[in-house]
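Structure first, then comments.
Apart from one protein chain that is not included, each protein chain of the complex appears where it belongs.
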Amino acid sequence: MQQNFKSSYNVHVVRILLTFVGMIIVGSLLRSLLLPSEFGDYGHYRPGAVTEEANREMRNKTNDSCLDCHYFVKKIHLKGVHEVVSCEVCHGAYSDHVKDGKVIGEMPVYRGEEIKSLCLRCHNKIIRARPPESIKMIAMPEHLEEKNVRTDHVCNQCHHVHAPYKWIKEAREMMGLPEKWEGGSSWKK
Amino acid sequence: MEEITKIKKEIDLDRRGFIKKVLSGAIGGSLLLVMPATAREIAEQIPGMKEQTDLFIADKKFAFVVDITGCIGCGSCCIADKNEYQVPDGHYRTWVERYIIDDHDEVYVDSPNGGLDGYTEPRDDIKNPIRDTFFAPKLCNMCENPSCVQVCPVGATFRTEDGFILVDDKRCVGCSYCVQACPYSVRFINPVKHTAEKCTWCYHRVRQGMLPACVNVCPVHARKFGDLNDKSSEVYKLLHEPHVISVLKPDMGNKPSLHYLGLRREVI
Partner (left out) sequence: MHEILATASGALGYVFPNDLHVHWSLMIVLYPYITGIVAGAFIVSSLYHVFHIKALKPLAKFSLLFAFAFLACATLPLMMHLGQPGRAMSMFLTPNPSSAMAGFGYIYTAYAFVLALEIFFIYRVHLVKRRQETTGWQHAMYTVFSMASDNLSERSLKLDRKIISFLAAIGIPMACVLHGYVGFIFGGVKANPLWATPLMPVIFLLSACVSGIAGIIVAYFLLRKIAGKSIDMDCVRTSIKFLWGFFIVDFTFEMLEIFSHGYMATAHWHTLHELLWGPLFNSYWVWQVMILSVIPFLLLGYVSIRKVSDSLLRIIAPVASVMILLQVLLMRWNVVIGGQLMSKSQRGSVDFQPHWFEKEGIFLSMVIMVLPIIILYVMGKVFPFWHDDNQSEV
């Protein structure tokens, strides 16, 4: 194997090492170019993400926001036990309804049997897990039988959905039976 | 304004009939035209938040308390959450579990569609008399030692200096490692964005002085949110007075900032 070689005995090793160093340099250059701005200033993350999350659109507002316009509902809703029930849970998110001060969509209003199933979502006695001190529960159709009404009645024929005792209290007042009710002018029990 | 007075008069004349008409939509449409639909500034539910313009919230340490003894399982929180984030079906940023324990100590748990549709049916597979029943709402535990942040390979999920764990959906690679690592299974991969998602305690709402959507809608005040640096806050009092209060899976060592009032050992 005695012959003359053009390259030196270790040139391939040197070239590999140079390639390696070159790759590290290119790699670190690329890294500094591609790294998101301010990354790592507060921790191992992009601070911009905090601002983006903070600026997310608020889709649900509060009952106050809804009742600001719907003041006739306000007069009823805030006087009854259902004042704690959120408008948007039954009627959908505020931002689907109003945008930049303009009405952009109609919100669902439940009727008939839909109302019944909505009521029973909370007031159904057969779901035993409910703490009785938090909520009044009834069984269907026993409740209707007990009240001597037809069993095909839906809830809002007797109970105003926004203030469940409103009509009942008014009826009792008309018939001169107000003593069972406390709370003065409100329709809370 | 003239029309409004007319309507007022009508309300006074026949309230019941009027509301009925509104509900059936007869007057509703015309009302929309006259009501001033301006986006009024809503009052802050968490005072002083709107003045905070720094990257992080200063001088506040938020905590979340869920009252197991109060929850009625109505699923309002789940509806509000889905409304707020338009969470794809089959994925849950928050959910409500129903627990039924019989007198043989058999525990029955279910959460059909995460409680989003409410609980309308009783369980009919329970053979023995029932001894205890309750609901347990679940959401992000906002751990002090969050497993998800520990395992995220690219720093796309992180704990902010104000204690919120957030997801950077512009950097998430969708590897699901955080989903595997979270002991509470509050994370999922959004099937549309292909990135990880989870409850943020409504960081965007909090930053604007509003309560988290689920807290805001809870009719029985079973979800409580507040500042532990404020000694007059309800959460401070709950956590600093003798109450039956605990966190989920304490042996995981994650130190959740989500606490449960009246927590039973059956809740995992």
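Letters are used for the chains, namely A and B, taken in the order the chains are written, and counting of residues starts over at 1 for each.
Quick note on the criterion: a residue touches a chain if its C-beta (ideal position, glycine included) is under 8 Å from a C-beta of that chain, and two chains touch if they have at least 3 such contacts.
Owing to the predicted nature of the structure, the values given are computational and were not obtained by experimental measurement.
K.L.:
Of A:R15, A:K102 or A:K147, which sits in contact with the chain we cannot see?
P.N.:
A:R15
K.L.:
Pick out which of B:Q52, B:T69, B:Q150 or B:S246 touches the chain that's been left out of the picture.
P.N.:
B:Q150
K.L.:
For a quick check of understanding: of B:I46, B:I189 or B:V235, which residue touches the chain that isn't displayed?
P.N.:
Answering carefully, the residue with contact to the hidden chain is B:I189.
K.L.:
Which of these, B:V179, B:V206, B:A222 or B:V235, touches the one chain of the complex that we don't see?
P.N.:
B:V179
K.L.:
What is the set of subunit A residues that contact the non-displayed chain in the whole complex?
P.N.:
1, 5-13, 15-16, 20, 27, 31, 34-36, 39-40, 44
K.L.:
Can you list, in ascending order, the subunit B residues touching the missing chain?
P.N.:
Against the missing chain, subunit B presents residues 88-92, 95, 97, 107, 109-111, 113-114, 138, 147, 149-156, 171-177, 179-189, 191, 193-195, 252-253, 268.
Everything below uses one rule, namely that only the chains that are shown with their structure count from here on.
K.L.:
When the C-alpha atoms of subunit A and subunit B are each averaged to a single point, how far apart are the two points in Å?
P.N.:
It comes to 7 Å between the two C-alpha centres.
K.L.:
If you look only at subunit A, which of its residues touch subunit B in the complex?
P.N.:
Touching subunit B from subunit A are residues 36, 39, 42-47, 49-62, 64-65, 68-73, 75-76, 84-86, 88-89, 92-93, 98, 100-103, 109, 111, 117, 120-122, 124, 126-131, 134-135, 160, 167.
K.L.:
Within their complex, state which residues of subunit B touch subunit A.
P.N.:
7, 11, 16, 18-19, 22-25, 28, 31-32, 35-40, 42-43, 45, 55-56, 69-76, 79-80, 83-86, 98-100, 118-122, 130, 133-135, 155-161, 166-168, 170-171, 200, 203-205, 207-208, 210, 213, 216-217, 219-222
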